[in-house]
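Quick one: the structure is below, questions incoming.
A single protein chain has been omitted from the complex, and every remaining protein chain is retained in its original position.
In order of appearance the chains are A, B and C, and numbering begins at 1 in each one.
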Amino acid sequence: MNPIITAFSKGIEKSGIKPSKVSVPSDIPFGSEVVNHLGVDFFHTIRGRAIPFGTGLKLGNPALKVVPFVGDLMTLGGNHFVHAGRRNMELLVICVNNFVYRKIGGQPTPSTPVTFSPYSTFEEPFNIPHLGNSCGAVYTARWTALHTDELANSIAEALNKQGLSVIEVISPGPNYYTKIEDIESNLINFYYENSVIKNGEDPKNARITPEEKIVVGKFTDKERPTFIDSYNAQLSKVLGDKFTPYGGKNG
Amino acid sequence: MSTAHKFMCGINESGRHKMSPVKTIDSKIIHPMDNLLRMERIPHIWCPSCGIGLAVTAFTAALEKAKIDLNKVAIVSGIGCTGRVAGYTKLDSFHTTHGRPIAFGTGIKIGNPEIKVVVFSGDGDLIAIGGNHFIHAARRNIDMLVVCVNNFIYAMTGGQVAPTTPLAAYATTSPYGCVEPPFNIPYLADSSGAVYVARWTTLHIRRLTNSIAEALNKRGFSVVEVISPCGMYYSRINKLGDGLDMMKFYHDNAEIRHGEDTKNLDIGFQTKIIVGKFVDRERPTYMDSYNKWLSEIKTEEKLRK
Amino acid sequence: MKANPKDVNTGVYYIDGDVSSGYGALAAGCKFVGGYPITPSTEAFEAVCRRGPLVGAMFIQMEDELGSIASVVGASWAGVKSMTITSGPGFSLMMETIGFGAMLETPFVLLNIQRGGPSTGVPTKTGQADMMQSRWGSHGDYELIAISPDSPQEMFDYTIKAFNLAERYRCPVMIMSDECVGHMTEKVVIPLADEIEVEPRRFYDGPINEYLPFKPDEDLVPPMVKAGDGYKLYITGLIHDERGYSIKNEEYKSIYTKRLVDKIRLNKDKIIELKEEETDDAEVVIVSYGISSRVAVRGIEKAREKGIKVGSLRLVTVWPFPDEKIAELAKTIKAFVVPEINYGQIAFEVERCSHGEANVILVPHGGAGVHNPDDICDAIEYAAKEKKRIEGVIEYKTKLEKLVFEEGYKLHE
Partner (left out) sequence: MRIDKRGVLTGTWNLSGNQACAEGALAAGCRFLSAYPIPPSIEVVERFTQRAKEVGAVFVQMEDEISVLAAVLGASWTGKKSMTVTSGPGFSNMMEHLGLGVMLETPCVIVDIQRAGPAIGIPTRVGQGDMMQARWGSHGDYEIIALSPSSPQEMFDFTIKAFNLSERYRVPVAVMSDAYVAHLKEKVVIPPAGKIKIKPRRYYKGRKDKYLPFKRDKDFVPRMVDIGAGYRFHVTGLTHDERGYPIMFEECQEHNVHPLVKKIRHYVDKIVEFQEVETDDAEVVIISYGATSRFALKAMEQARKSGMKVGSLKLITVWPFPDKRVAELAKKAKAFVVLEINYGQIVFEVERCSYGNANVAFVSHGEKGIDNIEDLLSTIEQVLKEKKVRKGIIEYRT
């Protein structure tokens, strides 16, 4: 988690956005000191509901930059994710992917208790950038916990995007992974050996499979009217001056 | 036999593409799908000009076409107009909670892999509240057929905006026009891993039938989207005329493009509708990978001993 | 504080309870509604969708009820009054997040237009079987407030009251209406803005660095702030201390969640609202709420014609429950008669609070319809006649039950 937080705070800095304007609904608990250091507002929501909670925050006060941290790998929250993408709700979803495909690094073996992975170990995981992209996200990227600088840049970039941005961060987490020490010991090499940067790659081809290396990079960067934009556009068109546009890009 | 009846049996005026011969019991014409429909439930609840009846006709015809043991087919529906389909088909049929038929069907499939599970429900049910189960079942590649009747609106509750309502279309909860871009269901299914994806309108009754029959014999998560008119709400609120006008619209604006890349299948308000079979691929189903995994463990343990 | 004239569509209307409640919400200054269509509550949401944009209120139809309520909790923390609208099945889906809202002491209003249950039940017809659920539906210990209006006019008035209570006590407030009231069309008078009392959110106005999100005032309710004002909020659904920080296992003292319960239990008397009629010399008292209280009126009249002294106690706020009131009535009367559209929920509460000093007769109804006033009248007669104390809720056998189970009623040919 720590490298991600570091990258996150760097990213906020780079983006030039006041930390106080950033709200972080998350189903991963942050340390209180971490939050103090970041200077953001933090909401530890129930599992899987970070995105709708963020939707509420954003619509309640469009001036906010809302950055949901999602740790459940779109299990409970999958529906909220795809719909936020469809609406192009102005959120930056940072999906911390603790899932390590079973064959990578030879651990865990198939007999690892399935309950510790967000999916049963024999299931194919979601290709999150692809899912996000196909649901209409305007920005998708994937980095490993190792690529802190790239991650920071991505976050800075995404924070200034209008619409739903998704950044998947591959990072092993003890909660989901029994033999974590095996991996941590040689994490650096592990990611060096097992990841390859392909910016602009079609996320469709960025599946995480045991055979191929983890494809990382920035995949999508497009423009689409956000929910609030199209809301204002449509209603002004129909209601004319009876309607005062809501919030707007920066509240 | 009335024209309407013929139409319902899928027999057009020229008598072409009969789905099944006209059945009679002591010279009284009975519904040709008598053995597949719960006739005691007819007349059904659907409004005049609704397309769901056609989808059911196609489905029942497909069941016969697919030549599968009907006792081993379970049909699961959710809530909504299409949710009532389970109540009219004479199979093991379940009318479950809103948005959960896929989850319920998953339980049936894994509880007894012999059963062919068909989830027959609407867009709001499967894609809005059931979206999570939809993408996850596709990812897992649960061996089931999903027939998603898409009428662009929540009809049962009186015409609220749905995640399939085209931009700027009107609905009671988007009284000033829909502001949310709709889902492209085939694309969603495709990108979450469905092995068979097709889309037809209720006008393409024969192709739809064939498609469903094909999908019934497909191993894995198959999705057939059926674009269907809702004369009572969608057409009325948007002033699109009655069911026949919608059918005419499909006739003029539906274009068949097999194998089209699913990302080009967006549907706008009264724009061209691209139909056809888009995806047909092979992937190990959930039970396949489960059994593989199981055998791996067992061999591993043998080695340990 | 008075309502904002912009939000209030003053006038005399002929509208149904749902719509009236929607107008009430906007009049109370509600600026965010997250909903999901479900019969029979849709009209309320539709009303907000039509009128909301004109008064600068945002609405969104989420992908499901889980999403709609989560967005409402979020919006409330963004600083706007917010509300969600649903019915039984959606209510069940919201349970986890309702507990979450209570834990975060988030003010929001939930309008539940009850329908016949369980499960999908009878979507288009009435029921009152979610009453206990509204109190006990989420896991863990919490207390909240539930109001049960019985007319479109009250739907308007009590929606406003609900918002006021929510802001006052920083807790979710349920409007437990039912399909009958929701779809009942009556005259509704929407007063001038300056006749509507609106409780503003209690915002914290001290130095930023001294702010503790969960440090209560003397009435056990902590003041609130908005997200994005630089307070570096740390809000968690874990059990937490005044700073909002989650508490480590070893230092676990449940003082925090205790306050969640106490802030309602100790402020009970201020919250509870009852409508009492001729209870002073009554021998039988009808305890009712929502639509049942209107059906009961006829039953009571009939009984009075027969010369029975009948009083009526109507629960406007069902939760917190008026324990003391029931207890003191129990001393003076023979029996309570509780007509409700379920097979016994509030009746058990009445039984609990009557401490064996008065009989409790339940007039049940499965839903999909309302009581036959004759049943209520007969129950009252029986209650008045019955000499001895009978332990347990006496379930009165209604005409409907007799018809269905004894007189061989044919459901289908």
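As a convention for this text, a contact is a pair of C-beta atoms (placed from the backbone, for glycine too) under 8 Å apart; a residue touches a chain by one contact, two chains touch by 3 or more.
Note that the structure is a prediction, hence the values are computed from the model and not measured.
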* Shown chains that the omitted chain touches within the full complex -> A, B, C
* Would you mind spotting which of C:Y231, C:F348 or C:Y382 touches the chain that isn't drawn? => C:F348
* Structure fact -> Touch assignment to the omitted chain, from C:I15, C:V122 or C:V285, lands on C:V122
* **Candidate in contact with the missing chain, chosen from B:S93, B:S191 or B:S228** => B:S93
* Residue numbers in chain C that touch the chain omitted from display -> 66, 88-89, 91-93, 95-96, 99-100, 102-104, 114, 116-125, 127, 129-130, 132-133, 135-142, 236-239, 247, 249, 252-254, 257-258, 260-261, 323-324, 327, 342-345, 348, 351-352, 355-357, 364-369, 391-392, 400-401, 403-405, 409, 411-412
* Structure fact -> Touching the unshown chain, chain B contributes residues 38, 40-41, 70-72, 74, 76, 86-87, 90-97, 100, 102-108, 110-112, 114-115, 132-133, 136, 290, 294, 297-298
* Asked: Which chain A residues would touch the chain omitted from the figure, given the whole complex?
  -> 44, 46-48, 75-76, 78, 113-116, 118-120
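Here, only the chains that are shown with their structure count from here on.
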* When you draw the chains as points and link the ones that touch, which shape shows up: line, ring, star, complete, or other? -> complete
* Go ahead and note the Å separation of the Cα centroids belonging to chain A and chain B. => 32
* Distance-wise, how many Å sit between the C-alpha centres of chain A and chain C, to the nearest whole number? -> 38
* For chain C, residues contacting two or more additional chains -> 53, 63-64
* Of all the residues in chain B, which ones touch at least 2 other chains? -> 128-129, 131, 163, 176
* **Residues of chain B touching chain C in the complex** => 79, 95, 97-99, 128-129, 131, 154, 156-158, 160-161, 163, 172-176
* Structure fact -> chain B partner, complex, touching residues on chain C are 35-39, 42, 45-46, 49-50, 53, 59, 61, 63-65, 89, 119-120
* Can you list the residues on chain B that touch chain A in the complex? -> 128-132, 135-136, 139-140, 163, 167-168, 176-183, 187-188, 190-193, 263, 286, 289-290, 292-293, 296-297, 300-301
